[in-house]
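A single protein chain has been removed from this complex, and every other one stays in its place.
Chain lettering (A and B) follows the sequence in which the chains are written, and residue indices restart at 1 in each chain.
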Amino acid sequence: MQWETVIGLEIHTQLATQSKIFSGAATAYGAEPNTQACIVDLGFPGVLPVLNEEAVNMALKFGLAIEAEIASRSVFARKNYFYPDLPKGYQISQLDYPIVGSGRLTIELGDGRQKVIGVTRAHLEEDAGKSLHEDFNGMTGIDLNRAGTPLLEIVSEPDMRSIKEAVAYARKVHQLVVYLGICDGNMQEGSFRVDANISVRPLGQETFGTRTELKNLNSFRFLEKALSYELDRQIDLLEGGGRVVQETRLYDADRDETRSMRSKEEANDYRYFPDPDLLPVEIDAARLETIREALPELPDAKRRRFEARYGLSGEDARKLTASRPLADYYEAVIASGADPRMAVNWIGAELAGALNKAGLEIQDSPVTPAQLGGLLLRIADNTLSGKLAKQVFEAIWNGEGDADAVIEAWGLKQITDSGEIESIIERIIADNPKQVEQFRAGKEKLLGFFVGQVMKATQGKANPGQVNEILRARLKP
Amino acid sequence: MSLDRSAVEKIAHLARLALDEAQLEAYAQDLTNILGLVAQLETADTAQVEPMAHPLHMVQRLRPDQVSEEVRREAYQAVAPLVENGLYLVPKVIE
Partner (left out) sequence: MHTKTIVELAAGLHAGEFSSSELTEHFLARIADLDGGLNSLVTVVPEQALAAARAADQRIGAGSAGPLTGIPMVQKDIFCTQGVKTSCGSRMLDNFVSPYDATVVERLSGAGMVMLGKANMDEFAMGSSNETSFYGPVRNPWDRERVPGGSSGGSAVAVAACLAVAATGTDTGGSIRQPAALCGITGLKPTYGRVSRFGMIAFASSLDQAGPMTRSAEDAALMLQAMAGFDPRDSTSAQEPVPDYRAGLQDPLQGLKIGLPREYFGEGLDGDVAASVQAAIDEYRRLGAEPVEISLPNTGLAVPTYYVLAPAECSSNLSRFDGVRFGHRCEAPRDLEDLYKRSRGEGFGDEVKRRIMIGTYALSAGYYDAYYLKAQKTRQLISEDFRRAFEQVDVIMGPTSPTTAFRLGEKAGDPVTMYLNDIYTIAVNLAGLPGISIPVAPAAGMPAGLQIIGNYFSEAKLLNVAHRLQQQTDWHRAMPAGL
């Protein structure tokens, strides 16, 4: 039996606003419990919600970036259920009139192929608090700092037909929201949470099979593993004559398996109704235009531009445009006159290596784009040999100044004066008659020895190309 | 529309209300009577009518994104039934 996988993803992104969606409390991560939950967030008697403008703008940014229909009138609804991390006993969310309607996202499938994934809708809602289960003598502790943080819930069409596509889509959404500056994308901190719906059906069948929902997958790796496990489980079940039960399952990372959530045996009746404390949100054309004009260059467009303008391969362009700070860094290096290809190599190797080792992001690089650009120029104009350049890079990293300053301070200018090189070579030839004879007798390999000697004598500063050329000339019998 | 005991039990569960066994019948009767009152709505012809969510034709105001609340945790938790280390305590929640 040939099975077709069908996957849809619901992604909750925490919007990077300063204050909460419905109150003026702060949203910063990591505060002491309940120090960022004001009376509105705590659902005290008599409090009322007031909508954060930036949350709306961020949702609109996303909608425009995925070419979605934008509702001219959007309504908030209450989703009613009881849970300790939900202070009001209802979540303010959106049901019938979400702020962003249907749109699309294009993913790359790795072999050059592309696929368009439909986005059904994206809506605004408030996040709930957190439950802490350890150390309270059989009690659970509730921290409501997170309650009221704005979320944009992005719902995809069930368009993905493989786990690979699902992961590619999730990564694409992640890249986009970070690019747009609407979400910090930090999955460990819970800024970006993925729920997956997965089902299988016999290949060729039109109707969908029964799906299960996998919740709170907070890394791409777990997303992949959970889907993998669940796919196998469903197929095994169906091939054994069983039926898939529509349910919510949690992924257990330690055991690499999915488990049914006991507490959700009964389907919740959320009793949605329009929130009477909030009025319909009207989005006017002017607001949309302003946001549209301020949209940053999106990842795909940037990638294509890098390929065209800098002559980069698709692979290199993709790597460099993976994040805006990286892409901006690259372009700043080019702006200082450096060669695009050299820049790719140095950023991808030396800089990346150093950043990784130090645990730094590109935005915090101690080597500025101008500094790196300057260094590359000195390699290009032969002031520095490649090997020395690496040492100079380290020096710049350690704060010793720009390339020129270091070159000056260390007296590192590459020796390119043929006259000087010639005289050094003369001396070495004179000092090593034996090797000279052996070389002239046919031992070509000894060229390396002579090069080495020249380098030693010049502390690596001699231009390798010239050294080679002059050595060969001089060593000729 | 008539509600019996078991219907009342279901509603009470949804609303997380503990009801006295002895009162279930009485509640069922009261609720049935109220639904009887409400049934009069069926006589209205509302085919062409828009639902009215708010009495005034107002639009949602947007608040600038600024931190404007100073959280007085101690004051807010002074009225809490059970708090430890700044956390509200409830019977253990099984996930």
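The criterion applied here is as follows: a residue touches a chain if its C-beta (ideal position, glycine included) is under 8 Å from a C-beta of that chain, and two chains touch if they have at least 3 such contacts.
Bear in mind the structure is a predicted one, so any value in this text is a computation, not a measurement.
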| field | Sole residue of A:L278, A:L312, A:A395 or A:I470 that reaches the chain not shown, by the stated touch rule | value | A:L278
| task | Identify the residue among A:G8, A:P33, A:G63 or A:P87 that touches the chain left out of the display. | result | A:P87
| note | Contacts from subunit A to the absent chain lie at residues 39, 42-51, 78, 80, 82, 84, 87-90, 142, 269, 271-273, 276-279
| task | Since one chain isn't shown, list which residues of subunit B touch it in the complete complex. | result | 3, 8, 11-12, 14-19, 23, 27, 30-31, 33-42, 44, 46, 49-56, 58, 60-61, 63, 72, 75-76, 78-82, 88, 90-93
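The working rule: only the chains that are shown with their structure count from here on.
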| message | Counting only Cα atoms for the centres, state how far subunit A is from subunit B in Å. | response | 41
| Partner subunit A, residues of subunit B touching it in the complex | 14, 16, 53-54, 58-69, 71, 73, 76-77, 82, 84-95
| request: Using the touch definition up top, name the residues of subunit A that touch subunit B in the complex. | output: 17-19, 23-26, 32-40, 42, 44, 50-56, 75, 82-84, 131-133, 136, 138-144, 250, 261-263, 269, 271, 274, 276, 278-282
